[in-house]
Structure formats: structure tokens, C-alpha cells
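The other protein chains are all here in position, but one chain of the complex has been omitted.
Here is subunit A:
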Amino acid sequence: MPTLTIGVLALQGGFEEHINHLRKAAATAYPSPSPYQFNFIQVRTPSQLESSKGLILPGGESTTISLVAAESGLLEPLRDFVKHRRNPVWGTCAGAILLADEANATSTKKGGQALIGGLSVRVHRNHFGRQVESFIADLDLPFLSSSPSAEAQQPEAEVETAAAASSSSPSTPSPFQAVFIRAPIVEAILPIASESTEGGAESGASPLPVRPPVETLAVLPGRKHRAGFSRPSESDAPDAIGDIVAVRQGNVFATSFHPELTDDVRIHVWWLREVVRAVEAAADEGVGGEKTRGPVPVTSV
């Protein structure tokens, strides 16, 4: 059985909760006999990152994670992992901030903070205010209903398993209890063209692949007018839309909230399937003689 190693960045924050949820998600999405031996690891070093085929960047303090990543020689390997090799990554809360190309300067620490980037958005940190403004809200997540086009790409044997796992209503999933803790939001989606001209540290490296468009996967309606905090929202999202709290752009997925703090593993199940799909697609590409990106993702034991 091939081993599939998936990492959770463990520099600071709620990484254990993600690992626990991934274990439960694996048991749900790929029940015995599973096609893979899943190996969920804490990532603190470049070699641990190198062995991972997908990565979760957990919640925590984005300033802390960024500074410790830099000190641990992980910032550039992380950028390579996300932007060049385009492995599947998921950032929650602080992790979402780190994956953004830009953070609203009024919300970042003085002097700014280093980001990993990869997601063509601008985030606003601590959007809803301090901890006393943290909250739980029911969120509609239509992407959790099994998407037919995606399932169709799976080998037939696996469709059954997947269908059995998502036995809850296939069309409209029940709302997700989303936990927002000093949460950021996506305040603007940036033009895709801008990042291909990205210079600085990237200059000299091979050009970045062109990114697909940013998909908005979830919005929190009307919250900014209900919240009783003093700090005004700087989100440029139209009032009718609400605050953007989940997005995806190709290999990069980000949520403002913390699914790992609930008992609900649906988003972890969804993401784990996305990782498996990406790994299998990359393996096919390698076999087909296309240019290979890094090592062949699936290794036998």
C-alpha cells in the first residue's frame, strides 16, 4: 500500500487539532481497506516539509509563525512548496494570512510581516476586533456537496467509497459551525496578472506558473454591521456580499475560521480528497512523460 505523507506546520498554534482531524477524516474518506497508508506529520524542518505531499498551515499567531519560519530556514522552502511546486496547501486563520499575497498594512505588525504568499488576495487581520468579539456562526459551504465533475475524474472503484462517505445529503450540506477567533477575512481579490511580475527574492528563480482565478467558497453575510466593535471594517467587499471567509485558488485553500476546533470533519474530508486527487494527477503526469515536478509523489513501502 503506498504511503501518503501529509504535513501540518508545527511551529506554533493549533497543529495537533489538525492532525487529530486529519486522522478522523482519513478513516471517514478512505475506510479500510484504504488505498493509502496515511502518515500525518508535524513539520518543523525543511526535510519534514520535503517529505510532505500536502500541508496545512494552522491557526496561531501569524507574526510568530512567520518569524520562527524565517529563523528555522523554512520561509523559502515554504514559498517553493506553495508557489513553484504547487502542492496542495490549506491555511486556517493565521495560516490563511500567511498564504495571502498581501495583508492590509493597518492590520499587520509595525514594520510589516513576511508572508509566504500564493493566494492572490489581500487579507485584513483581526478583522472583527479583539478576542471579546470572537464568535461562532453557521456557515453555508456549498462546496462540501460532492461535486460531480470532480468525482467523475476518480477511478470507478473509488466513486463508491467516496459516495458512501459523503452519505449525508448530497445536494445541500447542513451549515458548518464556523469558529472565528480574532479572525482575518479576505478583503480584496487581487488581479492575477500582478504576481507574474513579482520580483525581489523570486528574481532569478524559474518563472512562477500562471495561477488560476480565485474562487470564493464562503461568505459571512452582514456580520460587519452587526458586530459591536469600535474598529471600523476596512473590507471592500460589497455589503450585499458580506465578508469572504473561504477561498481557493488552484492548489491553495484558505479559511478564516477553525474547522479543527469543532467535531465536524467534513472540510478535512473534502481537503484530504483534494490532496489525493492532486497526488494522483501528478503521478499520472509523471508516468505520461510530461515534465516532472520534483519527486514522484507516491512512494511504495
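In this text, a residue touches a chain if its C-beta (ideal position, glycine included) is under 8 Å from a C-beta of that chain, and two chains touch if they have at least 3 such contacts; residues count from 1.
The definition used in the following text is that contacts and distances are computed from a predicted model.
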Of the listed "Splicing factor subunit", "Mitochondrial inner membrane protease subunit 2", "DNA damage-binding protein 1" or "pyridoxal 5'-phosphate synthase (glutamine hydrolyzing)", the name UniProt assigns to the chain that isn't shown is "pyridoxal 5'-phosphate synthase (glutamine hydrolyzing)"
Among A:Arg182, A:Arg211, A:Arg248 or A:Arg266, contact with the omitted chain is made only by A:Arg182
It is residues of subunit A that touch the chain not shown, namely 10-17, 44, 59-61, 63-64, 67-68, 71-72, 93-94, 107-111, 125-126, 129-132, 134-136, 179-182, 258, 261-262
